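Working notes for the structure below.
Shown here is a partial selection of chains from the complex, left in place.
For reference, chains read A, B and C in written order, and residue numbers begin at 1 within each chain.
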Amino acid sequence: MTVLELKGISKHFGAIQALNDVSLTIKPGEVVGLMGDNGAGKSTLVKIIAGNFPPSHGTMRVLDREVHFHKPVEARENGIEVVYQDLALCNNLTAAANVFLGRELKRGFGPIRILDYATMYKRAADLFKELKSETRPRDLVKQMSGGQRQAVAIARTRLSDSKIVLMDEPTAAISVRQVAEVLNLIRRLRDQGIAVILISHRMPDVFSVCDKIVVLRRGTKVADKLISESSPEEVTALITGALERA
Amino acid sequence: MAVSLDDTINRQTHSTLSWLLSRQTFWVFLAALLACIALSFLTDTFATRNNLFNVTRNFAFVGIVAIGMTVVIISGGIDLSVGSTLCLSAIVTGLVMSAGYPLAVGIALALIAAILVGVVNGVLIAYVGMPPFVVTLGMLSVARSMALVLSNNKMVYQFGPDQALLLQLGGGTTFGIANPLIVLAVMALIAGFVFRWTGWGRHIFAIGGNEHAAILTGVPVRRIKVGVYVISALTAGIAGVLMTGWLGSVTTNLGTGMELTVIAATVIGGANLAGGVGTAFGAVVGAALIEVIRNSLILLGISTFWQGAFVGSFIVIAVAFDRIRSLRQSD
Amino acid sequence: EDKILAIVVKGLDNPFFEEINKGCQKWNAENAGKGYTCLYTGPASSNDEAGEVQIVDDLLTKGVAAIAISPSNAPAMANLLKQRAPTIPVMTVDADLNKEDAALRKAYLGTDNYLMGVKMGEELQKHKKGGTVCLQLGNVAAANIAARAAGVRDTLAGAKGIDSLTGQNGWTEPAGCPLFTNDQSDLANQQMSDTFTANPKLDAFVLVGGWAQFAPQAYAQVTDGVMERLKSKDLVIIAGDTLPPQIDALKAGRSHAQIGQRPFEMGYKAPDAMIKLINGEKVDEILFTGLDTCLPENADTCLAK
């Protein structure tokens, strides 16, 4: 069984060919490191999987069923959760409100259902604690540091039963302490059978948690192999173009 | 260590008082209150039952529309078409009732006309992705033109069998309070509740804060945006019906330029045109303040030539005050 | 195809001008097939003076047989006429050009506004021999309104050229008056009630134009507050125009006199005047439409048929 299967995905923006015939298969509980130079097309690939925009060509299957996402929420309904590179936070809302955005908890008296602030604060606090992040659920995101913001974005993916979590440079702006937590989190996801795609420029991170590594170069996939069969040196060579293909 | 993390996470960063003091709405409310107190001493006519009744009734119309405008502004939009929508709804009420239909039919059709305006605005903004300023600027012309065409530019002042009911609705009182004021109060309470306690309310703030993030997190942004413009048009429609009842006649220049007054009220009350910030109470306070200024100029016998200068300066001062306070705080 | 006789009014948003339109349409109905059509037009808003000038300009370009204008900004309109020097007949209705520009139009059909003001003043003086009086004016700087106000003031003061009543003949205008309504009836009523509040002893209120009364219900509420004083003629209200809701107000004792213009007559007579001018027939330079003086006792019969 595959969680996600991409076949011949291409994407161009006007004259720019961001992705060129990329195919990819991911099994449950697999952690895939997606690497590549800046502008190689990593974020574009993530956005296509997450339903932000459709590919110019190519097909996508989730759990062996062909899917065509027209908006992000459809991807989420198919069990795909994303931590975006730009985090996608509302600065004017609190951390807890951002975590629960789009799936607020409610409590009801009869047909009237109102927001359940207490539970949302409580659960958000628990999530932040799990991530070992000093983030206050009641604080506005506006005033938060880069790492705190990242914690909010990551906490979001933990709300539902997802099958695959896409993380676009989740460790880029966070401190050693929290990097370790994110990597632990990825391991925990894997143990629960959730697949993870980790985009990162940090070689050590990728080599410490990933099972498989995929390298994009100018929109084309130039490597797709088990981490145990590769090495940081090889990957660096692939990224920089010193090595054509592996 | 775990204890210290817990502590940090649960620390309260604002006291209720400092929260209150940081709200523009609070300061504007204070300004309005002080103005009223000063006027009660400066004139012996301001604090009379009659004058207070007039003042509250007068600002109710702007206040009602300002609540709808607040919703739009929170969502990061703007609605310039409210004055024309109000006129259209008033004309429809008048025409339908003068054709002999009962009040309920008149109101229903007037509100349907208003909702249609809102739907067109909303669809163009949410689905075609056009800027709200442009769409509603266009609608400002179109809706008033529709009012002209429908009424053939005739003054409508006879409202058929239910005329008394209509006049009572817009011009009458309940327990000594002007009916429009009661409508305003009810709508402000509903809006306050929706903003704070419903997912929909949360979502309009999210859209105003970061629309892109709202889309990505699965908020039904387009549907909500259509709703937002429908609500704005609906409040204008309600105000149109009530104004018809109050005035006892409709002409096609009703509500001309009203959009700017309404936006001024909303902004004075603390809504931020960049989106993501605003309160229902603020809209009401803003509308009240503008009316108190207008009323006081006449009571104090100041030439109406100066009215614009006073109202304009107050718009600026209300917001400047808030800005200066927040500048000082951030230093 | 019919030739066009255009009537350009100050703004389509004013019910008064709609009466002109009715006259124009009645003329069309009665004169179908005679080679002329009366066209009623104007800018959307009475505030849009430049727009009115542009419309006249466009109509001259388009080519009409004759044109009748109610200029909102008389000198500006005169200026345009000077520049275009149209060969077709031009006349004015309802409002005239300034005296020095009178040569630019062949005729004026409309109210004698100064006389209308005089009549208002006379009606007021039948009830009051002095006191405080507040005038409510309309759109800023409208010449016809200004002429009426001058008529009122001159009559009350018993002298010519009075800018403001400051005690002449016992009449004064309190602080805050006159009021300008911007032609908006809601604002007109709000101003009125505020003025009654500010000046509880006010002796008279002259609605130089009838805007407040165009909103009969609001007007009723405003006057309800002073009904006792109106009944006892402690407070006197004199108003311009005699549109149906205004006559109702008069009958209800909410005003003491209405001085009416005859806009319908203007719209109805203007096409004939224009045809005469086209045909080179002689037309009086000043064609005053009459004034109707409506009092509570003759309210049902005062209007010219």
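To be clear about the criterion, contacts are C-beta pairs under 8 Å (C-beta built on N, C-alpha and C of every residue); 3 or more make two chains touch, one makes a residue touch a chain.
Source: prediction; values computed, not measured.
Expressed with the labels used for the displayed chains, the entire complex holds A x2, B x2, C x1.
Keep in mind that, in the parts below, only the chains that are shown with their structure count from here on.
Taken chain by chain, the contacts run in an open path, each chain touching the next and the two ends left apart. Averaging the CA coordinates per chain and comparing them to the mean over all protein CA atoms picks out B as nearest. Across the two candidate interfaces, A-B and B-C, the one carrying more C-beta contacts is B-C. Averaging Cα coordinates per chain places subunit A and subunit C 72 Å apart. Averaged C-alpha coordinates give centres for subunit A and subunit B that are 42 Å from one another.
Shown for subunit A are the residues in touch with two or more other chains, of which there are none.
Multi-chain contact residues, meaning those touching two or more other chains, do not occur anywhere in subunit C.
For subunit A in complex with subunit B, the touching residues are 50, 52, 71-73, 76, 82, 84, 87-93, 97-98, 101-104, 106, 114-115, 125, 128-129, 132, 134-139, 156.
Those residues of subunit C whose C-beta lies close enough to touch subunit B in the complex are 11-15, 18, 21, 44-46, 174-176, 179-180, 183-186, 189-191, 193-195, 197-198, 200, 214-221, 225, 243-245. Residue ranges of subunit B in contact with subunit C, taken from their complex: 43, 45, 48, 50-51, 54, 58, 144-145, 148, 153-155, 157, 167, 170-171, 243, 245-249, 251-254, 256, 294-295, 297-305.
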